[in-house]
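My structure is below; once you've seen it, I'll send some questions.
For this view, one protein chain was removed and the others were kept in their places.
Chains: A, B and C, in written order; residue numbering restarts at 1 for each.
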Amino acid sequence: MEKKVLMTGFDAFEGERVNPALETVKILNGYQEKGVHIVAVEIPTVFRASIKKLEEAIKEENPDVVICVGQGGGRTHITPERVAINVDDARIPDNEGNQPIDEAIVKNGPVAYWSTLPIKRIVKNLRESGIPAEVSNSAGTFVCNHLFYGLMHYLHDNAPDVRGGFIHIPYLPEQTVNKHAPSMALETIVEGLKIAAITAALEPEDIKESGGAIH
Amino acid sequence: MEKKVLMTGFDAFEGERVNPALETVKILNGYQEKGVHIVAVEIPTVFRASIKKLEEAIKEENPDVVICVGQGGGRTHITPERVAINVDDARIPDNEGNQPIDEAIVKNGPVAYWSTLPIKRIVKNLRESGIPAEVSNSAGTFVCNHLFYGLMHYLHDNAPDVRGGFIHIPYLPEQTVNKHAPSMALETIVEGLKIAAITAALEPEDIKESGGAIH
Amino acid sequence: MEKKVLMTGFDAFEGERVNPALETVKILNGYQEKGVHIVAVEIPTVFRASIKKLEEAIKEENPDVVICVGQGGGRTHITPERVAINVDDARIPDNEGNQPIDEAIVKNGPVAYWSTLPIKRIVKNLRESGIPAEVSNSAGTFVCNHLFYGLMHYLHDNAPDVRGGFIHIPYLPEQTVNKHAPSMALETIVEGLKIAAITAALEPEDIKESGGAIH
Partner (left out) sequence: MEKKVLMTGFDAFEGERVNPALETVKILNGYQEKGVHIVAVEIPTVFRASIKKLEEAIKEENPDVVICVGQGGGRTHITPERVAINVDDARIPDNEGNQPIDEAIVKNGPVAYWSTLPIKRIVKNLRESGIPAEVSNSAGTFVCNHLFYGLMHYLHDNAPDVRGGFIHIPYLPEQTVNKHAPSMALETIVEGLKIAAITAALEPEDIKESGGAIH
């Protein structure tokens, strides 16, 4: 039976001309392998509107897995996020000028939701393919975490059988020609997200493998 | 009316000969200023035993505020933690050889607890004193986060009026003579934790001030 | 008239199984474009022997340009080196166990030699192709700097019309799956070194363009 993976990518923000997340998921849109089918949707880097767009896409696509992808500028590895927290604390305005500070994403919502993706297994499978990956314990407090929390809250209430989570990816090389930051080739990211999607769709139970941080 | 602040510091781990947290709180033990009284207690860097020791100290001292302090090796700033998460995922063994992986700290406990310290106000007051400080959105998944979660869970169930939280501090200079990592002078950390204790005791309501992370 | 570029790559060291420099120049060996012809040679990561092997290759190949390439583990960008200094100061042993400390590479040689590659132009051309690049002001004090100094000293004395220099490159992604360090895709490095070779062969005069470091 075919499995459908909905992947989302944000549009560019913070003065960038591209967002590696959007570039990647556009390429992956329509990809099929091993009975896994990826559909991709663009999400605005905007508080509230991002969650609304995601919920509409979930209703329309009825996926088995949802993987939201975001630019983790400065990161060296592909990093599946472990946990989404119920707070917006924006260091910069979003793409419509909103800058909430210490506001709950969902009033009276739980403090946090775990990712229900098999994050350790994704990291393991990526590494075995030679792709740098590690678990991240914080998705920040900007629109990425906002969407991640919104996703998990929606799935919790409306589609508990659908697995979901968030993956941060590095800058593309072209974004770092004038800044001193690490990057990852588009091809590597695309390959990495393929593996993540197939892993999440076909091997949904996670493994126990050390992936923690000391602090 | 006097306010009592219980501060805790871990013993050394991961091959270090000192723990800056313990060194600092030992100095602050007995400190009094502006009607705030600090009592300090040493905590073993051990899963479970750390929480047990903390709970005993809380029962004995009956404090108004609890601030647990830990070494954040590699950090440049004093970093009040925002959130404790319900997972142990140890990259290295603790001081008794335990290395839990992806285990809940409290079975069926909530995914996470917020710090109830005024973390933004602490950061602001530290900065105004010329001390580098910023909010952290992850306390990791080792004994520091473990104790932090245990603290918040205990207070939630047993002493909801007591505020509590966790602060990570940098290495001491002497710890970095042979490693390429940032450090902070003991005097600076001591002064910073004094300010944190007094702020938490006398200005418990937090302010809204941007302190987030993009990812 | 055809231009010949001799490129060299070291074998793996410091416990790595591959050296991105060697992987890259093996691919570039025999490459021809715009009348530029690349020949590649493997160099041992060994003091003295590396220079000997390089001198033999120069005598045999009689190139117009020599570009030595080395792994700059931890770097995020392709970094043409500005200057070679006359000292060996090895933090680790080389591949034959030599670990010279504060010894001159060439007794009574000059303190340093400039690269005679058009390093600013190489950086500019790489950036215009979307490849992260920046000038480096230190090639370290291990075998990379040793070979670089040996090269410039040899060219200075024996072949002053031949341009030469050194380029450090990041780890490959597969080298960083288990370490927290930046990497660059093999394809990106190969493309970058092609551009460097063609630039050095066809546009040997450098441009003046800010590329310095404050400290």
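As a convention for this text, a residue touches a chain if its C-beta (ideal position, glycine included) is under 8 Å from a C-beta of that chain, and two chains touch if they have at least 3 such contacts.
A quick note: this is a predicted structure, and the numbers were derived from the prediction, not measured.
Student: Quick one: which shown chains sit in contact with the chain that's not drawn?
Tutor: Over the full assembly, the chain not pictured touches B, C.
Student: Taking the entire complex into account, which one of C:Gln99, C:Asn158 or C:Asn178 touches the absent chain?
Tutor: Residue touching the chain left out of view: C:Gln99.
Student: Check the options C:Arg75, C:Lys124, C:Arg163 or C:Lys194 and report the residue that touches the missing chain.
Tutor: Result: among the candidates, C:Arg75 touches the missing chain.
Student: Return the single residue from C:Val25, C:Ile51, C:Cys144 or C:Val177 that touches the missing chain.
Tutor: C:Cys144
Student: I need the residue numbers on subunit B that touch the omitted chain, in ascending order.
Tutor: 76-77, 126-127, 130-134, 173-174, 176-178, 180-185, 187-188
Student: In terms of residues, what is the contact footprint of the unshown chain on subunit C?
Tutor: 14, 70-75, 82-83, 85, 87-92, 99, 101-102, 110-114, 120, 135, 137-142, 144-145, 168, 206, 208-215
By our rule, only the chains that are shown with their structure count from here on.
Student: As a quick test, compute the distance in whole Å between the mean CA positions of subunit A and subunit C.
Tutor: 38
Student: Using the average of all C-alpha atoms in each chain as its centre, how far is it in Å between subunit B and subunit C?
Tutor: 47
Student: How big is the gap, in whole Å, between where the Cα atoms of subunit A centre and where those of subunit B centre?
Tutor: That gives a centre separation of 30 Å.
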